[in-house]
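For this view, one protein chain was removed and the others were kept in their places.
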Amino acid sequence: MELQASKAQAVPVPSVWRFTPLGLLLVICLILPWLASPLWIRIATEVLMWAGLAQSWNIIGGYTGYLCFGHGAFFGLGSYVTGLMMVNLGWPFGIGLLFSGILASLLAVIIGYPTLRLRGAYFAIATWAFGEMVRQIATILDVTGGAFGLQLPSFLNLRYFYYVMLAVTGLTYLTTHFLLERARFGYKLLAIREHEEAAEMVGVDTVSIKMKAFALSAFFPGVLGGIYAYWVTYIHPDSVLGAQLTDFMVVMAFLGGIGSLWGPFLGAVVVQLLQRILWLFWGEGTFYLVIIGVAICAVVLFIPNGLIGLMESRFLSPREAVSQLKKTFKW
Amino acid sequence: MLIDGLLIGGLIIVVGIGFSLCFGVMHIVDFAVGEWVMLGAYTGYIMVRYFGHDPMIYLPIIFLIFCGVGWMIYPLIYRAVSGKRHNPVIMGLVFTFGLSILAKGGALSVWGYHIQSITTWLSGKSISIGVLTIPALRFAGFVFGILVTILFMIFLYKTKFGIIIRATAQDRDTANLLGADVRKIGGLVYSLYAGVTGMSGVLIGTLFSIHAAMGAKYCTLAFFVVVLAGMGYVPGVIIAALGLGLLQSFVGVYIGGRYTLVALFMVMYGVLLITPKGILRRGI
Partner (left out) sequence: MILQSNDLVKSFGGVTAINHLSLTVEKGTVFGIIGPNGSGKTTFFNLVNGVYTPDSGRVTFDGKNITGLRPHRIAELGIGRTFQIPAPFTKMTLLENVMVSTFIRASSLKESRKMAWEILELVRLDDKGNTQVANVTLEDRKRLELARALGTKPSLLLLDEVMAGLTPAEVKGAIELIRSLRTRELTIIVVEHIMDVILSLCDRIAVLDYGQKIAEDIPDQIVNNKEVIRAYLGERYSARN
């Protein structure tokens, strides 16, 4: 949990040293396309995209505690909108992306108004239904190419896409850092997550704050979806609107650590890495899902704060772990 | 066509009842409900493949197997939803979500994307009832659904255990105080749910195709039925499931097959917004 007491009692560390790991990461990210092979650039681009998506989900799911299981809809919306705007209306890429993001946020507000009234499990199911509904609609409509998908002209330049993805994902993290970690907005979200009624009683306008969080969390996927559309040049309801998209976002955020700044990033890296390593060694692409499933279960049971939480708190000693296991299975 | 819808609905009732009970008693939304169906279907398939005979024969065995699996998994679920976690329902949700990914991934790894199916002695046959000629298998599925429902109802309303379960569903703390071991009750309910859902998976496997990703479809149906009926309100499930079957058939014939799912989701979404506790407002 990022927003903890340690901020108030942190040992003052010279700013320079604190930023070094981050600075290093930034440098690596910036120069990667000039050092790595096209394959790795592609992998990195994808990891960045997922990192951005997971973090966006984290805003409404992790910080606010409203698990949205239809978040992929915003991504898909962005893909289709950007694609269609450019193909049919000839808009430039940047404008298309911006428009996608704004449209996604708008959709979030429209959907959010009735849906955010629902409690935990109901919200999850409702958003899940919403996500599936959007996918079905895209399959039916002709303008989106229906079940055949949409073919888009290609830009070709791999590096270009890498940097765009980096920029947007970076923006996602910066926004989360400044609006959530270091500001009243973030505290309010946490308060809503921990005890919504009490938050309302101490003056937090829960309805308005939740809507803002939801709209914010939908913006970045919208933009990222637009980038993705042009990066892969062929989009299809199952590829950009499928439930598996949302599933991944949820998994990555949870694994890395919900409600934290770097958790989703870590989660994205781990999941993507896992997928590719397993594919490399076993030439098979689905077993990693089993590991992911086990990992999620383990996270819920033992480290609800995710891998980030694991790094921040102490590890269970073997004896404690055994006694915990014993307690679980004792009848 | 109407009948067709009803028949399918009958089978879905089974899935719906278990799922609804799960939420009612333990406040757990089992995201893996579709996966239980899928695993049941595959287990039936394996048994037929290696031991031969008609899949129907294996129904009781599969019931027991899945009950056992549910019984073993339950302590973990219990642990996920209790303790100082800040939101038990959400934690349970995510945990079962993890289970569903685990199951689906496992199925995909083992069987890949191939589609299988199993046949029974009833496949392809028809029954004549009065003026109607209906596929025997669907009818069997319906009968199965009704039978299980009746058994469940008897269990819930007439036996001692059933009363305890319903009491726990309505007021957990009081039931606890009155001596019900809430944890064991939960375990029992979950195993029954797993067993029944697994069993229905076999029948579904004979009626429709079996593939690793089929879980999503039944998850959808279970959600739909339970949302309409009201989470935790078992009698409503019957009406809702039949209603689902009817809706699907209706939309399929009059509006177009492509729109069935959209209609489904719209109705589900609408109900959640207007009457989140189910159409009859008896949910939790």
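We call the chains A and B, going by the order they appear; numbering starts again at 1 in every chain.
Convention: a contact is a pair of C-beta atoms (placed from the backbone, for glycine too) under 8 Å apart; a residue touches a chain by one contact, two chains touch by 3 or more.
Note that the structure is predicted; figures quoted are calculated from it, not measured.
Colleague: With the full complex in mind, choose from A:Val47, A:Leu97, A:Val164 or A:Ala199 the residue touching the hidden chain.
Modeller: Only one listed residue reaches the unshown chain, and that is A:Ala199.
Colleague: With the full complex in mind, choose from A:Ala191, A:Ala215 or A:Met249 the residue touching the hidden chain.
Modeller: If we include the chain that is not displayed, A:Ala191 is the one touching it.
Colleague: Which parts of chain A face the unshown chain closely enough to count as touching?
Modeller: 1, 3-5, 8-9, 182-184, 187-188, 190-191, 193-195, 197-207, 259
Note that only the chains that are shown with their structure count from here on.
Colleague: Take the average of all CA coordinates in chain A, do the same for chain B, and state the distance between these two points in whole angstrom.
Modeller: It comes to 31 Å between the two C-alpha centres.
Colleague: Spell out the residues on chain A that touch chain B in their complex, using ranges where they run on.
Modeller: Those residues of chain A that touch chain B are 65, 67, 114-115, 117-122, 124-126, 128-130, 132-133, 136-137, 139-140, 193-194, 243, 247, 250-251, 254, 284, 286-297, 299-301, 304, 328-329, 331.
Colleague: Under the definition above, what is the set of chain B residues touching chain A in their complex?
Modeller: Against chain A, chain B makes touches at 23, 29, 75-76, 78-80, 85-87, 89-91, 93-95, 97-106, 108-109, 112, 183-184, 187, 216, 220, 223, 227, 231, 258-259, 261-262, 265-266, 268-269, 272-273, 276.
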